[in-house]
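The complex appears here without one of its protein chains, the remainder shown in place.
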Amino acid sequence: MAATIGSDVLVTWLRLADAAIAERADELTELDAAIGDADHGTNMRRGMAAVVEAVDAGGPGGADALLKKAGMTLVSTVGGAAGPLYGTFLLRMGGALKDVGAIGSTSLADAVEAGVGGLVARGKAAEGEKTMLDAWYPALRALRGHPEDIVAATRAAADAAASGRDATEPMIATKGRASYLGERSAGHIDPGAASTAIIVDALARAVAGETA
Amino acid sequence: MAATIGSDVLVTWLRLADAAIAERADELTELDAAIGDADHGTNMRRGMAAVVEAVDAGGPGGADALLKKAGMTLVSTVGGAAGPLYGTFLLRMGGALKDVGAIGSTSLADAVEAGVGGLVARGKAAEGEKTMLDAWYPALRALRGHPEDIVAATRAAADAAASGRDATEPMIATKGRASYLGERSAGHIDPGAASTAIIVDALARAVAGETA
Amino acid sequence: MKKLINSVDTVVADALAGMAAAHPDALRVDLDKHIVYRARAKEQGRVAIVSGGGSGHEPLHGGFVGPGMLDAACAGEIFTSPVPDQIIAATTAVDRGAGVLHLVKNYTGDVMNFEMAAEIAAGSGIEVATVVTNDDVAVEDSLYTAGRRGVGVTVLAEKIAGAAAEQGRPLAEVAEIATRVNANGRSMGMALTSCTVPANGKPSFDLPDDEMEIGIGIHGEPGRHREKIAPASEIAGRLVEPILAELPAGDGHGVIAFLNGMGASPLIELYVMYHEVAELLAARGVGIERRLVGNYITSLDMAGCSLTLLRADDEMLRLWDAPVNTPGLRWGA
Partner (left out) sequence: MKKLINSVDTVVADALAGMAAAHPDALRVDLDKHIVYRARAKEQGRVAIVSGGGSGHEPLHGGFVGPGMLDAACAGEIFTSPVPDQIIAATTAVDRGAGVLHLVKNYTGDVMNFEMAAEIAAGSGIEVATVVTNDDVAVEDSLYTAGRRGVGVTVLAEKIAGAAAEQGRPLAEVAEIATRVNANGRSMGMALTSCTVPANGKPSFDLPDDEMEIGIGIHGEPGRHREKIAPASEIAGRLVEPILAELPAGDGHGVIAFLNGMGASPLIELYVMYHEVAELLAARGVGIERRLVGNYITSLDMAGCSLTLLRADDEMLRLWDAPVNTPGLRWGA
């Protein structure tokens, strides 16, 4: 039972997230075709591939620098809503880890909370509007439920993100493109919540020791 | 066994032809879709309806005047290849009947021959090029086969036109739109030959005493 | 069939009414005879140009009526050439005493209807010259057939002859220039889908989801052959090569390259195609002097494109560059 992780685990996280997004890009695009504009999978795959390329290119280590570089890469390569949102998330998350050495469950939760704060600052949405926030908030709450065990915490967060993703299905969107559909947005899972669930699951797997 | 017909039978001919073309317009258009531009039925229906309207509007009688009016109406309302061709046909046919009182089988054949001459002068095609000529020439030859019996002559002409129409199927077109297809034009009946068969059949029915 | 129309019988009339409403200052439309005129006729003593043909190729021809291009366009029914009455009326109305050029695409129906009209107009004392365009290399040219179709070069001939007429050149010269444009221009088209003629209500030909037609015309005629769909770079080769094989060398002059959409292919795809065409021509050492990319001579709702190359001498280029002010083509004015 690992109590803390280092920035190497975050590197693994980004790699696992890239692989999982690439594998499920068509699925994400199909979700976006139903209630958006059919580009979310393409966008995320392009962005995560660029992130891994930037990570491979090396540079100063440390969780702070790593996540900032990843965030800036997403901002510069994704576009659309997801680029600024996920980019800001990672930038803020990195900022919160600035002076943290070994990352425990609580400091990870603090960092995710900072990231979620960035999402809200950028996107001006709240929970329940059928966006990626509906996966992030449950994930954050689950993280907080295991302050001593980062493995259990991230696994619980991944499960909560997945439930949050599923819970977006009946929602009527009031933010993002799906809001244009009004009531017709109900009955479909939000693509951003789905990509969040994939990303949080990658985090849990990296923390649990899976290698990329 | 009628030996001659009057211009009233020609009026009936035009009416029967109009009705038959209207009924089979979609079929003609479909033939034209396969090797042309999908308008032959529409064109002929529009033209024949205008012919009947012009005939209904009355005016000086006589086979000559009647067919000239019908020909001019086709020229002014059909367009495409069929308008000038069928229009010229009727104009020339009318001209040939100028000083003919009661129309017998031979004078009818002479008039059709004049019409066919008009087709060739306008369209510069010959038999065997997969055009309406491939129905008109057999019809003309069959007409000539019964110089004494106009009913038998026109019935034979109608049958010959139908055979001529069917014989266009394997031909490779060298005139008209179908020629653009080269060898791909084989395997389809020529739409103009099909409309000619309808028109000659209407003539046989009118001569046989059918009313419109 | 899905179309923005009221009924299959009124498409042409409704579209002409729409043209009239959309361009009240530039065009005058005879909604009875289906003729599009310039709002202001050109000066006395200038050659006038009349074109026309079946509808379904918009903006051709009505959209090319205006200063620097046509004086009148006769609109036939969908894919059906206009009738002589229309052509005579247009010819009579636009003649400014210097004669009228008839620009006609080479289709049996168009040629015959314009021919009948020219005979009658000439009989009433109007000098008429006729130039027939026949630039489509998909079709074999032969004395014994209907010959090549008139397609993309028609747009270029209307522009270039239009500029010559505007300069006050005599009818023989305007006709000679149009003839020269046609003689030095060649085209080739392809389709991803058939068009649907409204009165027919279904696609003129069936094309499987993974096939395209090469060598199509602008009336929903199937092409010369069918093959598997291919990347834009290969499609460009299917168009460029047969054209270059038949394009006059023309003293090594460069070309006007005209990449035309068939009606339902969006501009983004036409630009992709144009890029490939330009690369291919560069590789083949053909200089591009001018370019035109867009939907100019269409085939209803067909997806696909055609390429026209015109070996252009200096005079053609000068006339191409001259001002033109029509709904469909406009520059320098």
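By letter and in written order, the chains are A, B and C; residue numbering begins at 1 in each of them.
One rule holds for everything that comes next: a contact is a pair of C-beta atoms (placed from the backbone, for glycine too) under 8 Å apart; a residue touches a chain by one contact, two chains touch by 3 or more.
Since the model is a prediction, treat every value here as computed from it, not as a measurement.
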Omitted chain's touching partners, listed by label: A, C
Contact residue for the chain not shown (choose from C:Gly97, C:Pro248, C:Pro266 or C:Gly287): C:Pro266
Hidden partner chain, touching residue among A:Val78, A:Ala135, A:Met171 or A:Ala197: A:Val78
Positions on chain C where the hidden chain makes contact: 2-7, 11, 14-19, 21-23, 55-56, 58-59, 63, 192-193, 209, 212, 229, 231-233, 235, 259, 263-276, 278, 291, 293, 295, 298, 300-301, 303-305, 330-331
Hidden partner interface residues of chain A, rising order: 29-30, 33-39, 41-43, 46, 75-85, 122-123, 174-177, 179-182, 184
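Here, only the chains that are shown with their structure count from here on.
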Touch-based graph of the chains, sorted into line, ring, star, complete or other: other
Euclidean distance of C-alpha centroids - chain B vs chain C, Å: 32
Approximate Å spacing (C-alpha centroids) for the pair chain A, chain B: 75
Where chain A touches two or more other chains, by residue: none
